[in-house]
Every structure is written in C-alpha cells, then in structure tokens.
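A single protein chain has been omitted; all remaining protein chains appear in their positions.
As written, the chain order gives the labels A, B, C, D and E, with residue 1 at the start of each chain.
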Amino acid sequence: MPVVVRRIDRSSQPMAAEFAEFGVATVHEAQGRKGLLDHRLRPVYRPVSVAGTAVTCEVAPGDNWMLHVAVEQCREGDVLVVTPTSPCTDGYFGDLLATSLRARGVVGLVIDAGVRDIATLTEMQFPVWSTAVCAQGTVKETVANVNTTISCAGQRVAPGDLIVADDDGVVRVRRDEAVKVLDSARARVANEEEKRKLFEAGELGLDIYGMRDRLAEKGLRWVESED
Amino acid sequence: MPVVVRRIDRSSQPMAAEFAEFGVATVHEAQGRKGLLDHRLRPVYRPVSVAGTAVTCEVAPGDNWMLHVAVEQCREGDVLVVTPTSPCTDGYFGDLLATSLRARGVVGLVIDAGVRDIATLTEMQFPVWSTAVCAQGTVKETVANVNTTISCAGQRVAPGDLIVADDDGVVRVRRDEAVKVLDSARARVANEEEKRKLFEAGELGLDIYGMRDRLAEKGLRWVESED
Amino acid sequence: MPVVVRRIDRSSQPMAAEFAEFGVATVHEAQGRKGLLDHRLRPVYRPVSVAGTAVTCEVAPGDNWMLHVAVEQCREGDVLVVTPTSPCTDGYFGDLLATSLRARGVVGLVIDAGVRDIATLTEMQFPVWSTAVCAQGTVKETVANVNTTISCAGQRVAPGDLIVADDDGVVRVRRDEAVKVLDSARARVANEEEKRKLFEAGELGLDIYGMRDRLAEKGLRWVESED
Amino acid sequence: MPVVVRRIDRSSQPMAAEFAEFGVATVHEAQGRKGLLDHRLRPVYRPVSVAGTAVTCEVAPGDNWMLHVAVEQCREGDVLVVTPTSPCTDGYFGDLLATSLRARGVVGLVIDAGVRDIATLTEMQFPVWSTAVCAQGTVKETVANVNTTISCAGQRVAPGDLIVADDDGVVRVRRDEAVKVLDSARARVANEEEKRKLFEAGELGLDIYGMRDRLAEKGLRWVESED
Amino acid sequence: MPVVVRRIDRSSQPMAAEFAEFGVATVHEAQGRKGLLDHRLRPVYRPVSVAGTAVTCEVAPGDNWMLHVAVEQCREGDVLVVTPTSPCTDGYFGDLLATSLRARGVVGLVIDAGVRDIATLTEMQFPVWSTAVCAQGTVKETVANVNTTISCAGQRVAPGDLIVADDDGVVRVRRDEAVKVLDSARARVANEEEKRKLFEAGELGLDIYGMRDRLAEKGLRWVESED
Partner (left out) sequence: MPVVVRRIDRSSQPMAAEFAEFGVATVHEAQGRKGLLDHRLRPVYRPVSVAGTAVTCEVAPGDNWMLHVAVEQCREGDVLVVTPTSPCTDGYFGDLLATSLRARGVVGLVIDAGVRDIATLTEMQFPVWSTAVCAQGTVKETVANVNTTISCAGQRVAPGDLIVADDDGVVRVRRDEAVKVLDSARARVANEEEKRKLFEAGELGLDIYGMRDRLAEKGLRWVESED
C-alpha cells in the first residue's frame, strides 16, 4: 500500500547555493557523468538556476492528488520531484500549487509530465522543469507514494538527494556523495577558468590538452585535399 | 468536391475578450475538461493570449493554396484554424500571409503544421500556434475545404466556434456552449482567487479541500520511515 | 581511415552578410526549395541570424574529440557544421569550445546533436543551432573526418558551402550556386516588398496572384452553407 | 456528467462483410480519402481483416473501468472503439476482456492506447488495433462516456458508424454514407482488377492513365544525363 | 572507475520457469504494478517467453566493448541486461555475440538500444528484446560497469534480479521479493482461470466484479439517447 514518509534525511542545504552556481553541466561532470535526468525535462522559462533537497512524489497517470499530499512534506529549500507511474503529459501543476509550494519555501519543481499556467509561473518566477506544457486537467482518485525512492526521467532519486537544475536540465547528486562532488566541482571550475583564458587567447584544445600524438596514433591523418 | 462555405454563424465576439483573459487552463476546466487541442501546438512567442471565432481551413500536405482562399472568408475577430489532411511539418505560413490576415482583423492563427518567418511574426506580434517551425516551402496545386467542420490536433472544430489560446496551448469552445462556459469560468476564477489567498497564507490543499479522510479511506498511510 | 582536410575552397565571405539579411526562408525559396536542414535543428536563443562558410566535422556518438580537431581548421567567417555518425543527443559542445571558436572568428555552430552551457552561450551571444539541449558529457576516444562532405540533418554539406541560419532553421547553399542564389534572393525580396504593401492595403492573395480561375478549374466551389 | 447511451443506430451489418473484403485502402479511397484513423494504430497480429459497427468508449488515462461498462452495450458484429481522454499507452485490454467481447459476438477492438496479453490475443485470433503493446496495469476509479461521438486517433467516430480495419490500419465510414461508399468501392475494385491485368502485362501507368502530356505541361523534362 | 563485479547473488533459478509461464502482465500485476520496463523494448521475434537472472552491463553510446566483458560473467539461466549510458540506437549485438551467450547458457538479452542480424537471431531462436533494429556498427574504446545496479528503460535493475520477458515486454522482479511475487502470481492465475470461464459463459465484468453500484455513485448514468 502507498505510504507517505515523513522523516527524510536531507542533504545539507547550505551546499545548495554553491551547487546552483556551478550549474548542471559542471556538477554532472564533477560526479563522473552520472545522475543526469533525461533531457526531455525542460525549464518553463530561462534563464533559471536552482539547487535544493528532493522531496519525491509518485502520481497516477492523469491524477495529481498526491501533489497536495507532497506539499505538506516539503520545507524551506526543497525541490519537489514528481514522476507519473506510467508516461503522461497532462497538466498536473499550475499556479495555485506553485503558490502553495512557494509559501512553504520550496525552490522548484521537477516533473516528468505536463504543467500549465506557465505565463503565471513565469511571472512568479517559480522554477519548473517539465516534460510538456499542457492544459489538460487531472483527477484526484488514486493514491501513491510520497518520499520513497523513485525513478524520474531515467534516474533514481531518493528523498533528501540534492537536485541541481538550470537551463541545461536537471541532475541529481546522492546525499552521501554531495560533499565529495562539491569539492570536485570546485576544482573543475577553477581549472575551467584557466582553460577559458587560454581559449580566449586563441590557443587550441589540441595543444592545451596535448591531443596531437594520440590522434595520430589512432590513425588520424591531415591531408591537403580529400582524395 | 471541396467547398468554401461563405456564411457561418460566429460566436458572439464581445465574449472573446473575457475568454482571453481567463486563459486556456481555466476555460478547459470550466467546460468539463474537454476541447483541448493536442499540446504539440505551441505559440511562436510568449507571452501571448487571444480568443476569437474560428474560420477553418484544410490544406493538402505540402500545399498552402487554401490559406489564400481562407483569408477572404475571415473578418475582424476571427482566428484561422488550419489542419493538413495528413501530417506535415512544412512551413505553410509566413509574414506575408500574416500581413494579409492582420489587414482583415484576424487575431491569430492555429495550425497543426509548420510556419516560418517567425522572427518577423514575433516582431509583428502576430499570434501563431503551430506544431513546428520549418522554412520548407509549399506548392499551390490542390484544393480542399474552407469553413467546414474539421479535426485539428485531436479536436473537432466547427466554423464559428470560439478558440482560446495562450502560453498553455489552444482550447475550443462550442458556439452553443459559449455562454454557459463563460459563466462557469467566471465562477471558477472567483473561487480560485479565494483559494490563492489561502495558499499564500500557507494553508494546505489537504485542508482547504478536506482531502485527509478520503486519502486514508483509499489506504494511504503516513509513516516515519520507509520500511 | 579518417582524414582532416586542410585546404578547402570557401564561398566568398562578402556574400555572407547579405545572405544573413535575407534569412533562411527566402534563401531556401531562392534556390528552388532545396538545401533545408531538418527542422529538428533549433537555435539556442532567439532572435539570431548568421551566414558563413562551412567547416564540416564528423563525431562518433558520445565522443566530441573531433571538435577540437575541427577548431584548428576554422577561420574568420566560418560556421562549424557537426554531424554524429549515428544519432546522439549528448552535450558535445559548451562554453569553452564556444570561446575557442569565437577566438578564431567562427560565427556559429550547427550540430545535429546536443549542446550544453546554454545560459552562457546565450550571454555570449554565440549562435548555435542544435537538435537537443543536454548536459550529458562525452569522451575523447574515436577519430573521424574533418572537412569532408557530410550528411547533416538530411542534407549533404560540403566544406566551403554557405550556411545560412536564423530563427527558422538552417539552409545550405552550394558554393558553386551561391552567386546565382544571391541574385534570385534579391529579386525575391524586392518582389515580396511590393506584395507586402498590397497585403497591408487589404488586397487578397487570390487577386494579387490571380488564383480564382485556376481554383475553379480544380473544382473548388463557393457555397453559402455546408450542405 | 458521463453517460452510457443504450440505444444507437447501427449501420447495416450485412454490408460489413463486403467492406472487410474491400479493405481499408480501397474504402478510404472510395469515400474520397477521408475517415482514416492515424497510422499509429497497428494490428496486434497479421494478416487480419474485419468490419463492424462502432460502439464507442472513452477512458481516463491509466483507467480501464469503462471498458467493462462498454462490453454490456456491445452485440454481435460490433467493433469496440476506445479513446483515452488524454494520451496514454498503458495496457487497458487483455485476454479476459477479449474473452468477454468474443462471448458477445464483438468482431474486434480499436484502441488509441496500449494492450497486453498479445500472445493470447494472437492465439485466440481476436483482432485488435492499438497504439502500443504495454503490460502496464490500469485502475478502476474514473467514469466516462460510452456510445457518445468521440475523437479517436484523429477521426470523429459516432456510435453505429462502420469501422473497417486490416493490415493497413483503420478507417471509419459514416453510417449515412455507407451505402454510397459501398457502391463506390465496388466500382473501384472492378476498375482496379482491369488495371492490374494491364500492369501485369507490362503496360505503364504513364500510358494507362495518359499522364505524359500533363507531366510535360508541368515542366518535366526527360534528359539523357544529369548535368 | 568502472568495475566488473564477479560475485552476485542470483535469484533462485528453479523459479524462473514458473515465472516465464505466468508471463509479464501477470507478474507485473502480482507485484503491485511495478518493475515494468518501458514498452519501447520489443522482442525481435514472436511468440517468445523467458525468465532468468540478471547480469547487468553498461555500454557507452556507439561502443559495445563491455558486452564481451559481460559475457564472461554470465552463466546458465542468466539474462543479460544492457543499458547505454546515454540514448543510442546503434546495433550493439548480433549473431556472434548471441552464439557466445548461448554457449554459456544465457537465456536471453534485454538491451535499451539497437541490435542486428535479426534474421539469424530469429533462426537461432535466441530471445532478444531491444529498442531498435539497426545495423549500425559500434567501436570498442570505452570501459563501463558490469554487474552494478543500473537503470534500464526506466527501471532499476540489480544483478541477480529476476527478469521475465515475453511478447508484452519485460518486467523485473527484485531478488528479495521473488518468492512472494511467485505466490501472488499463482493466486492471480488461479483466479483468472475462474473469471475466464465466467466471461466465456457470457457473464459481464460489471456483474462478476459487482461494479454497478460504485459506477452509479460516481455519477455514471445510463440513458436511452445522447441528448
């Protein structure tokens, strides 16, 4: 039977601001190119960038009842992560639920389904990543789990995991790996800053990364004309 | 043989402004969650919001000839609704046709196919909902119906029906139901305003809508931890 | 074995500015409705408009190594055109590579795959057309061709061809046809200006293009009501 | 509120056998190339061919309750036509419901959603056209209409319409047009038989249909080589 | 760094034969409608039905190297479950690898990517479920994990889990739930047998399941005609 888990272990929220600044691509690389949710998740407006702790929610297709249940489990700094139990593009979420989430301090919504009222969501600047924009209404008939480990857009998300989301998409960082990933992201950003200066100065990746020998070993040849 | 129907019964246009203000999600709910066109129809620019009376037009795949025929049947306050007789993403419509429609007072275009010149359409602020943006040109060889009842993006649209379209998509209101739907939308909006205030004040949907008992009846349990 | 071709014959770059002004839809029509890349290629930000000479690059799925090789072959006024050897939506390209291309005077990127760092690309106003936005990282293991004739998003692109890209998509003009297409585009634009004035004045395409007789010949009938 | 309409006017069933023999492509042409349901509907096994009178059924996404309601409205010679109120690929239908439909003399199912138990459906040779094969189970919570006019896979289907379905897909014939379409289909088949003999004898469509002059008028030229 | 895990705890294989007989839809229901892999996974030939213990394998896009590594970890009664680290439809698997798997007693392959040599796979009757059929060759350059917990077609699969696959698709049963699910499936099948007899005898689901009162409570009305 479906359950609502009340007590979850959240990643440290002070880290979230720094994760948000790094952005999705950097965090994804920093944790070894894993944890990226499917790119069908797109932000409702751009630019946008948030990070927060996951509260998870399953919903039946065409049924947004559990969103109301999930709101109660959210608190300051959370990101609500929603997955339908089978694929559905209906408009599960609109401006009233956004108002409710904002009132609780929730910093964003990630939903592998549709949302609506996007003009108002944009005005409110409430960050939402969804698979579709669709005004189709939903019912309230079927119960499902809140705050259990779910699969959302191809990734396992546990309650309390860190969610980082921006114009590039959404990535999940496991709670027990967050500190390590943060360190790795810091190092990566520092390194990228150096590289950026070299690129701006006109240096080539071929030289910066010393790729020429390995390319030749793999058989690449430079020729003057095609045949 | 294809026909162009010259005389159609239009929904009252004074209603259109109010419908546009309510928006697609509200109108869709107000008429019992029906009439929504498929969410593959997206606006060319945002924010945008219109409502008007449908002039309908069929086009052969890759052939935009009938758009020119349909323009003549349009008048102040109409929305031109176009469906290909089989799926096609070609660019049927661009800035010249938009100029022509605007000269006749048409307030928007809904087309289950492609459009082009979208930079100019955006500059002109001529509202367009389409399935694709595609520069592919079309021919003028095949005739088809104008102002007959069509199926567009999964919905039946009769000439004279009301079309409401905004950032969320496109919904159709049947001419003979428009007055009733308008009343229902007004009531819904008033009710939503009240709810919004409660949500802003931090109340939960669970309490506002009195959902807790029914959730428990359906077997939902609140637990402290997952296992 | 894969090759990097160093010497390519570029289309005359002075023409590019004029092509960019005409835009994709006009150029596509001016060359007889051919050369349009698939509309799955969309710009990362809008409005945007460029034209330049193609440097071509193949990449293995999930492997962006050859982009670094291609950068070295680019010069002022080029557009880098990238195609994966089999379909892939990974994020091959981000802000560092954009910085590198800009440093060499490259005016845009066309890639039938994913890109990332789009907030920065937008800030930099570096023009990119891609099939997906996706943060998924790539490896550097497999070599492939640079500056050979490729197939990209359904079109053959040879190094040195002209690439015109804007909000509507991307079109290719063959190097040996560029002068002729430019003339044809100029004539087309002049003609469209005249037409636009007639449309603005409320004239109908039916009359401007003299379509009524041919429509009747094809059997189209105007009637007062449907049945 | 949803209704189940008990009394519908069915097309004459003796016609159905002849329609089934003609097949979808012929019937679609005979009624002027209209009424074809979207080709995403595919048969579960092949070859298969049926025709019958439509009983219509709406279902909520992920909810197959109304199928049980619809079964009671079916009788000998019917085809059950099912559409979800928003897109869904769940497995609404399996071998038990097929057994129930067969017991009532129903000759096939058309559903713009998923089905399951297809090994058994194939063994039973119960004809099914669906949008997906998917084992995902459904709930029984939400009521919807039975035997009202629906939109299914892009076409309006009224209860009592004729449904013809085979390896090529599914086409609907309006009840009040069935006699006329049957005549037209007979004529078409007779004509095709003649044409087939000519084609078998090696004659060309160019000559059989006298196309050469019109092709030349449109500007087609035959040349010896491409340049 | 990628690892190959040599020792995994396999579900008891004697259960597999019984699971295979129950089939995917029954097992999916018996475990509470969870564990179903996305329906884009389709069998290469039909009818087909297997069950076995999962050996898991990640592969880079366009790179099938790890399949060879995974083969060594397989033994009698296993099903090899393969997921690309980002979406790819290349042909990772053909008749030689099937020969190798068969030699080790592997009973099937599940791969969220493409396969080739399907004529031979069909002749051999080696069971394969894939997302695509595609002859595109792959490289051998990038290492990845074998026998770690993966996400495949939307589901978490741990090494040693039970995989049941047939004409309807693929479902995963967790190792620690297999015994319970088996019991539940047995009960379900017994119950279905009874129901099937009632349906064959012409009884209605409405009566068998006693649905009429609840339908009326939800507001469903039976009427003689639509208006």
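Following the convention adopted for this analysis, a contact is a pair of C-beta atoms (placed from the backbone, for glycine too) under 8 Å apart; a residue touches a chain by one contact, two chains touch by 3 or more.
Computed from a predicted structure; not experimentally measured.
Enquirer: Let's see if you follow the contact definition: name the visible chains touching the chain that is missing.
Expert: The undisplayed chain, in the complete complex, is in contact with B, C, D, E.
Enquirer: Among the options D:33, D:75 or D:180, which residue touches the chain absent from this view?
Expert: Of the candidates D:33, D:75 or D:180, D:33 is in touch with the missing chain.
Enquirer: Of the residues D:76, D:176 or D:192, which one touches the chain left out of the display?
Expert: Going through D:76, D:176 or D:192 one by one, D:192 is the residue touching the chain not shown.
Enquirer: Touching the hidden chain in the full complex, which residues of chain B are there? Just list them.
Expert: Touch with the absent chain occurs at residues 60-63, 85-90, 134, 136, 139, 141-142.
Enquirer: So which bits of chain E touch the chain we can't see?
Expert: Here the touching residues of chain E are 1-7, 65, 67-69, 71-72, 89, 91, 94-97, 99-100, 103-104, 114, 116-119, 122, 132-137, 140, 142-143, 147-149.
Enquirer: Can you list, in ascending order, the chain D residues touching the missing chain?
Expert: Touching the missing chain: residues 23-25, 28-29, 33, 36, 39, 42, 46-47, 49, 166-169, 171, 192, 195-196, 199-202, 204-206, 209, 211, 215, 218-226.
Keep this in mind: only the chains that are shown with their structure count from here on.
Enquirer: Moving step by step between touching chains, how few steps can get you from chain B to chain D?
Expert: Counted as steps through touching chains, the separation is 1.
Enquirer: For the interface formed by C-E, which of the candidate pairs B-C, B-D or A-D is equivalent, sharing more than half of the contact pairs by residue number?
Expert: Overlap exceeds half of the contact pairs only for A-D.
Enquirer: Please decide if copies chain D and chain E contact each other with the same set of residue positions, more than half shared, or with different positions, and reply same or different.
Expert: different
Enquirer: State, to the nearest whole Å, the distance from the C-alpha centre of chain A to the C-alpha centre of chain C.
Expert: Roughly 30 Å separates the two chain centres.
Enquirer: Among the residues of chain B, which are close enough to touch at least two other chains?
Expert: 33
Enquirer: If every chain is a node and every touching pair an edge, decide which shape results: line, ring, star, complete or other.
Expert: Shape of the chain contacts: other, as it matches none of the listed patterns.
Enquirer: So, with touch as defined above, which chain pairs make the list?
Expert: Chain pairs that touch: A-B, A-C, A-D, A-E, B-C, B-D, C-E, D-E.
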